[in-house]
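To start, I am sharing the structure in question, which I have written as structure tokens.
For this view, one protein chain was removed and the others were kept in their places.
For chain A:
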């Protein structure tokens, strides 16, 4: 019984510190105001920030034409029915569920990351935690992606696993249209044609029904959320690569470049779908990273998810440039808010400083992507070539280890 009680005690302590103590401490030091002042640009976009959510709730209560609401109607109506003091706890519940599904998502045949390690990786990830504190919509998106991946991976063990997977990936897509590519990659999880059909039909019907309900609630969401996200109508500086181009571009060229950038974002969906057929989970992460690099409104919360997944789902021992990757990502994360502050608040810097840092940040992300792909290709090579001979496997692993710092 003793370990049972200590475990329970640990869990209570964990929940108390993460969801009660730290938020209260931050509130005590008035950190929320500071966060909104300095790191708002990293975590929030008009489509996921808590501030716009509150605006939307206000609009739905007092003036129900919803002319400029930047959040999805179902999401807004969920929070409109919860008292405002409890909003944070809604996010906290989703965060706990994310952690549970993340821990249950077991990949023992691929990498040997223990349960405890995974727990600490998720818990100590500051980006995920700050995203939770700032109550961004990405908390939800991340939850649905992880749930979808979990059910896709374990669809045989779970009753109705396929439907659950399809519905959660549809939810993720509903919250952020750019996740639609993941639905294709997740098709690889299922073996028989029947399962694939079930998955596809369920996904499409779930998504259409959600859009249908949303249309009944507030038909403006097509213009205000989906189209303005895809066509980059809300021009705010963010950590993506798009905004800088459109600040100076002539009107005539805009549509062309919006098409090209979106195309670039989606150009690798089918190649990744075909190439990594036997590793759909990792393929989904690779696609997610690629899209995060090139989508119009990325946030650092996505980087938090990518890093968590990268460390726990990929074989870290074969990945090169771990140090450079880490240093690049860390230093760019430190410098991004500084240059934003110099540009917007102090006025001594300018937008070029900030954009240069976003380029560095994307290079860091690209290195993470390369690491993912390398780890996967190496795994594939080992399974194809050295599967019958275990000794050879271990020696080649050692040889490669020499380079991988």
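We take it that contacts are C-beta pairs under 8 Å (C-beta built on N, C-alpha and C of every residue); 3 or more make two chains touch, one makes a residue touch a chain; residues count from 1.
Heads up, the rule we're going with is that contacts and distances are computed from a predicted model.
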Not counting the visible chains, the remaining one has a UniProt entry; which protein name from "RNA polymerase II transcription factor B subunit 2", "S1 motif domain-containing protein", "GPI transamidase component GAA1" or "Postreplication repair E3 ubiquitin-protein ligase RAD18" does it give? "GPI transamidase component GAA1"
Residue in contact with the excluded chain [from A:114, A:205 or A:255]: A:114
Among A:36, A:187, A:338 or A:377, contact with the omitted chain is made only by A:338
In the complete assembly, which of A:28, A:323 or A:384 touches the absent chain? A:323
Chain A residues touching the omitted chain (full complex): 114, 116-117, 120-121, 124, 317, 322-323, 327, 330-331, 334-335, 338-339, 341-342, 345-349, 353, 401-405
